[in-house]
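One protein chain omitted, others in place.
== chain A ==
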Amino acid sequence: MALLSRLRARREPIGPLDYYRKLWLRLIMIGTLIFLYGPISTLIAFSFNDSRRNIVWRGFTLKYYEKALENDELIEAFTNSLTIAFFTTIVSVILAALAAYVLWRFRFPFKAAYEGAVALPIVIPEICMGVAMMAFFARIGWPSDLPWPLSLSQITIAHIAFSFPFAAIVIRARLESFNRELGESARDLGASEARVFWDIVVPHMKPGLIAGALLSFTLSLDDFVITFFTAGPNTVTFPVKVYSMVRFSVTPEVNAASTILIGLTLVLTAIALRLQNRNNMNMQA
């Protein structure tokens, strides 16, 4: 016993809360960072590499950005993706807000089953969703030769179907923190149910709406599997286009396009977080 305590005493005195001084913790932290950001930083770095092959560094250039921006097919795919993501976001956030509100506000038979059914697509493998969507559109004979924005309708509908549950869950979670007395108070002051929803519930939901919108947008923007199955012959989205480009070779042009996409996502996320913070601050009362 005496020996044991003397051994302990000689050790470096690391306080019980000094986790950051422990080696294993530092290793884990560095390891996760490399694991998460190693590939992405390589991708970004080599988008500026003055060489056709992504192997050795040959100096800085922006020419692959120019090339990417001059590639009409790539730009078209990019525009398609943004358009699809935009409509997906709007529709799925509205649907999700309504579904979440109904689930939170009312009691009805089979409510648990309905709630489960809304969340289920999250765990259904994407490949199955994709095949099901393709079969569905073929079965109902959805026209595949519509003019431009409408030609994206199949993909958009499919994207709404799979991103809406994510948004619904986020908004539903936000509603849990809503003080029901706020709604009752508005009602007591003369508001109809609809008025309570607009004046009181929606402002509270806002951070959830923003988070849900961000989720839907990014889910839609980078979806490959479901898009691949539901895209008509003449519609290409950004991920699908990138896929077809790398089938021949990974060019810095692809790196450049991907970097632009990463930048765009980061900016959107930053805006969403800012909006959310402002809301949270107002909501604390």
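Rule of thumb we're sticking to: a contact is a pair of C-beta atoms (placed from the backbone, for glycine too) under 8 Å apart; a residue touches a chain by one contact, two chains touch by 3 or more; residues count from 1.
The rule is simple: contacts and distances are computed from a predicted model.
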"Spermidine/putrescine import ATP-binding protein PotA", "Osmoprotectant transport system permease protein", "Acyl-CoA dehydrogenase" or "2-oxoacid:ferredoxin oxidoreductase subunit beta" - which is the UniProt name of the missing chain: "Spermidine/putrescine import ATP-binding protein PotA"
Per the touch definition above, residue among A:43, A:200 or A:221 touching the missing chain: A:200
Touching residue (missing chain; options A:192, A:244 or A:277): A:192
Listed residues A:75, A:94, A:146 or A:182, member touching the removed chain: A:182
Residues of chain A in contact with the chain not shown: 179, 181-182, 184-192, 195, 199-200, 203-204, 281-285
